[in-house]
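Here the complex is missing one protein chain, while the rest keep their positions.
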Amino acid sequence: MVYVWGGGVITVLILLVVIGYVLVQGLPGLTLDFLLTPPQGGLSGEGGISTVIVSTIYLVAVTIIILVPVGLGAAVYLAEYAPNNRLTRLIRYGVETLAGVPSIIFGLFGFALFVTVLHFNFSILSGALTLVCLLLPTMIRTSEEAIKSVPYAHREAALALGATRWQMVSRVLLPTALPGIVTAVILCIGRAIEETACLYVTLGGSAAMPSSLLSGGRTLSLHVFYLAMETRAFDKAMATGAVLIITIIIINTITNWLSYRFQKRMKGTS
Amino acid sequence: MTRYFTDRLARYVVFISATVSFIILLAIAIFVFIDGLPAFKEIGVFEFLFGTVWRPGQGQYGILTMIVGSIVVTVGSLLLAIPLGIACAILLAEVAPFRVRQFLRPAVELLVGIPSVVYGLVGLVLLVPAVRQLGGNGFSVLAAAIVLMAMVLPTIISISEDSLRAVPQSYREGALALGATRWQMISRVLLPAARSGIGASIVLGMGRAVGETMAMIMVIGNSIVFPTSPLSPARTLTGNIAVEINYATGVHESALFATGIVLFIFILLLNSIAVIVFKRGASAQNLT
Partner (left out) sequence: MTIYNQACDCGKISARQVDLYYGNFQALRNITLEIPQCAITAIIGPSGCGKSSFLRLLNRMNDIINGVRVGGVLQLDGVSIYDKTIDVVDLRKRVGMVFQKPNPFPMSIYDNIAFGPRQHGTRSRHNLDEIVTRSLQQSALWDEVEDKLGQSALALSGGQQQRLCIARVLAVEPEVILMDEPCSALDPIATLRIEDLMRTLARDYTIVIVTHNMQQAARVSDMAAFFMMEEDRAGTLVEYGKTSQIFTNPKDKRTEDYITGRFG
């Protein structure tokens, strides 16, 4: 019993240290000024994180715009259309294996294909495309679960009324599974924000305001890394870390609330 | 009628979307392979994998030190994370009163979502100076292993907890009815029954540990040496790739891709082991 409780205590300790320390150290630095001025670079790490915030939002937006149609389409196929044959198994194998590939290898791939061969160079575009590859399995898996959890009765009812397959999917299945799908999207947004390794080698380290898809940029996570490794400004790093943590907390809360709404909707009101 | 047209079109579109994953996987394999192959050819597979000197400037490309570095850090982190993780999972699934669980479960989920750089940052600012007290300059495999443990812990906890919860109530009741103590019931019946799920969580954690890059770079020192003690620095395979890829050219660049290939294969092996462990556990319970 001591063992079990000891484990729990140590886990809580870790939690407190990691999140608590960063918040305690970082929150004081979270001034409006910090959020609105661009980073100055240099050893002292002066400045704020305005360009970084913009880059992060820009990158995540581009990623999601590409990721959601492809991921949702694949999820719909796997949940509704896929016959039980070898091709389907192959596709599932692809998704499962892709899920296990470490982030740095996606980075290498992105570097080889998007940055070099396709000449997108270090840019938001390269980073976004790499992120899409990385996040595709997550989007597919979570969306597929959401679609599969729609009760079979709704499919039957729609088909019996003379709807085509696609009408049934688009007018009944997807709207019903929407909260689950939105959860999947938000999950991917969260992972995109925290990703570092694959973006390190595809985004470049530019701290300037991105002007187009082909500009370089820096996400919040990467900024923490650069601050920690290249400057002595640990307080700024902590502050940026605090921004990250708060963002994750908000995302988790929204996801949980959406799951709750999804359950409620399946059972009707009250 | 247009709706038949849309129906047909939709079928093709979703099919193509589904194949994208597989295409990407293939593309990754191809690109990484193509860019890594020249290194194997120039350097020789044996020399590459088992060479102990990595000095690109002098044309020496042996990654053994980094293989060892990766293994040491992974094993170290798992040695710490597994007992702690299982303990916490048991706590959450079996022992803890409702109030505690209400607080702890979301906390664990939160930890899963924290970016690796934040772990690295805390490691850099708190852990490294602490390790420095023990000797060396603080940047060490010990620090790296502890940081990695913190990252892998939430994964092990949440999946193991789910496995423990999934064990049928009849097992618990059967054990207790035979006069077993709570702990005996947990250790002799529950844990073995949830073995496959716990095993899967460990393999998943192992995969995350081997693949971790940025946090490692921040605390491990990145020296290309064999880690002879917990206090010595080292470099991981992943760290090597990230640190040098931005300025590497020619054979050097190719060698980094080759490192990626080694990593890729290693992870595939781990996944295969996971499948075997899971299948064996599942069939033992007559689940497949």
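A few notes on this one:
The letters A and B name the chains in turn, as written, and every chain counts its residues from 1.
Operating definition for what follows: a contact is a pair of C-beta atoms (placed from the backbone, for glycine too) under 8 Å apart; a residue touches a chain by one contact, two chains touch by 3 or more.
As the structure is a computational prediction, the values presented were derived from the model and not from experiment.
When the missing chain is restored to the complex, the residue among A:Val4, A:Ala158 or A:Ala184 that touches it is A:Ala158. Within the full complex, the residue among A:Gln167, A:Thr183, A:Thr202 or A:Asn252 touching the omitted chain is A:Gln167. One of A:Thr176, A:Thr196 or A:Thr219 touches the chain omitted from the figure, and that residue is A:Thr176. The chain not shown here touches chain A at positions 84, 151, 153-154, 156-164, 167, 171-172, 175-176, 265-270.
Following the convention adopted for this analysis, only the chains that are shown with their structure count from here on.
The geometric centre of chain A is 19 Å away from that of chain B, both derived from CA atoms. Remark: chain B residues 3-4, 6-7, 10-11, 13-28, 31-32, 34-35, 83-88, 90-92, 95-96, 100, 104, 106-111, 113-122, 124-126, 150, 153, 157, 182-183, 207, 210-214, 217-218, 238, 241-242, 245-246, 256-257, 260, 263-264, 267-268, 270-271 touch chain A in the complex. Chain A meets chain B in the complex at residues 1, 3-8, 10-12, 14-15, 17-19, 21-22, 25, 69-74, 76-78, 80-82, 90-91, 93-95, 97-98, 100-109, 111-113, 117, 133, 136-137, 140, 164-167, 169-170, 190, 193-197, 200-201, 221-222, 224-225, 228-229, 234, 237-238, 241, 244-245, 248-249, 251-252, 256.
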